[in-house]
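Sharing a structure here in structure tokens format.
All protein chains of the complex are present and in place, except for one that has been dropped.
== chain A ==
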Amino acid sequence: MDPDTTLPVLLMAAWLVPLASFVLIVLFGKYMGPRGIGAGYLSVLAIVTSAIFSLIAMFGVWLPNHDFPAAHESEHSSSTHDGAVVSATDESHSKDSHSNNPHPDYYTGDWYSLGEFGTLKLTIGYYIDSLTVAMFCMVSVIASCVHIYALGYMHDELHEQFVDHEVTLSSGEHLHRKGRFYRFFQYLSLFCFSMFGIVIAGNVAMVFVFWELVGICSYFLIGFYIERHSASTAANKAFIVNRIGDFGMLIGMMALWSSVGTFAFGDMKNEKGEVEQGLFSLLRPEESEYQLAPPAGMIAEQKRMFAGDPNASAGDAATPAIDPKRNTQGQWLLFIAGVGIFCGCVGKSAQFPLHVWLPDAMEGPTPVSALVHSATMVAAGVYLVGRFYPCFSPEALLVIAYVGCITLFIAATIAITATDIKRVLAYSTVSQLGYMMLSLGLGGWVAGMFHLITHAFFKGLLFLCSGSVIHAVHTNDMTFMGGLRKKMPITAYTMLVGCLAIIGAGFPLSVYGLSGYYSKDAIIEQAWSFGSVNPQHAILKWAPVAGAFITAFYMFRLWYMTFAGQPSDPHRYDHAHESPRVMTGPLIVLAAFAIGIGWPIFHVNDLLEQGRPVGTLSATHGELLTNLTIPSEHDSHVPLIKIPAGIAAFCTALAGVLLASIIYLWRLLNPDELKESFKPLYGFLWNKWYFDELYNYLFVKPTLIVSHCAAWFDRNIIDSILHTSAAICKACSKVVDALFDQTVVDGTVNTLASGTWGLGLWLRKIQTGSLRQYVMFIVIGTVALFVTISIVQAYFIPTS
């Protein structure tokens, strides 16, 4: 099969089927079977169809047409070049002294043009490389599992009368409302459609459209229990925080477009057959050996910004002296564009400082949490950083790395004290997303994307397990659980698999482990590789290791508190039961993926390597920060880094598990006593580093004060102006009424009427009713006519 034609068609089908399901459910959802149960089946059918199309695209089209590069591990040999460690990975690169990779195999084109405004082209297009195909498979498979699981989990919504126990009305009763089963699946379908749209998008504008669609879907789903106050505020919070990130993204888009002049990612042929270069080619031209080189438009734009002096502000805090050899032209604008785009990803992927929305998003039903936290919403941000990777300058990457580093540490520490089972998982998601961002920022593109995919599977699994537990005990609070592994073994052991996967369990220095073992170790290796060439950024080297320790601790704390030990609430324990097969089935499937997706025999790593963005293989040096070096990713595989990093990752994870076991399994230390002895720290973490309070005082309160002032101004100034002008208008119209309306207009009409009346009265007199008089009238009239015509003929019409 020709991938050039079949891939776009297959993926478009996979993309549009959920949209069709959404439209059908919107129109006919109510009528699909009793209480809309058919809508659920339709939605499941749609997403499974998508999954089948995606898998056909992967195994039927992509893999047969694209051979994996020869395994680079064995050929790996490092050589020095220009004082930096440069990898020589395969033959073509070793011949080339610059050893930089060209464009990966990709297919791009436009399906539909929305409009052209000057040079601005808005199109619905596609850009398909191995990352796109991998993401399609990952999203559709996980979404299928979540959809099927939701059929069971949302069963309560099928009742005619759904009783929401968390909403108490003013009358003291719980809220009774109609079940909204079909609406849930309608949003799920739209959500999947939007996510596929981001992944397949061929230009930045289209990404932004679907980016916003994902945002609105998350709003609908987080606020699904809209009657609960906490749910509606959480939905608002998610949406507003995302808007803040999107603002930065818009700035980044404008910076890119105004200086580069195109939105498209890849090179595309237009109608005349000329090749129009896309963003990647323009920013990493072939002439500069695929190194990042700001195009002429960007340099001119920056000159304009800095008022004629391109080096004017380049010599500030970051770089003390202006080095004539360095080329900072356009680099600042490139930095702004990169950080701007990254802002959008910060919002969507819940990175510090916009991470606050994600834990609150737990108010949505658990299948939504699973979908949002694994495959769709938060994955979108990481995916976009990966997609935009060639456009980020080394300085922008450093920003990304630091944001990821801060996020992974903060979120991990908060997760230690949380007792809400879903919140622990939420903070763990934030932390893992921090890992991905860190990895991308340090140059570990494949590692970051690999972790995105493996994490999606085990985090989806963990959330679905937590949903299964919540379904059984009807509470989110882990302090009411305990000992549940006897009641619900499938959930307990699949969740154990998820926990082991997320901490990266595996045999160190071997190729045997769970999926997280491969991706997490790759990230830590990359961090160590980065730290070895940039000693001033050593914190980026140690943070992921510390994070690994904390991750292991809180994940096993969660598992022990939920499934091990003695039941802390016998009443709930007695009522607990294993979930139905429709819910445990997806758990088992996802557990299998969580174990095996990272295994080298499945080549996910090599598949992603095929999609490595252009020009990102070799080490790059900062232009603004001269002592910054982003190392080549392949350098992280040298034994000098791989062995200590692997051992460090293993030991910290093991230490975390041991500490959790000491406290929560063997009870050698009493957690309550620990809580007392570390009270200030505990309080600090329990209150989530006071981020919500901080934002409340920094942003919400000032906004409220300003809006109160504005409201006062509105009510007192604007309203009084309005009222006064209304009163003036009313008085004026009264004057006009008296002067003009009542005399002139009314007078005219009245005169006309009385004239008609008088005429009628006068004409009435002619109607005598006497027959003979009428005859006389006729005769006289006839004679008068005759005489008139005669006179006219005789005197006024000239005889010819």
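To be clear about the criterion, a contact is a pair of C-beta atoms (placed from the backbone, for glycine too) under 8 Å apart; a residue touches a chain by one contact, two chains touch by 3 or more; residues count from 1.
Criterion: contacts and distances are computed from a predicted model.
UniProt lists the omitted chain of the complex under the protein name "NADH-quinone oxidoreductase subunit K" (options: "Probable glycine dehydrogenase (decarboxylating) subunit 1", "Cyclic nucleotide-binding protein", "NADH-quinone oxidoreductase subunit K" or "Putative Sugar (D-ribose) ABC transporter (Permease protein)"). Considering the full assembly, A:R764 is the residue among A:K272, A:K730 or A:R764 that touches the omitted chain.
Looking at chain A, the residues touching the absent chain are 763-772, 775-776, 779.
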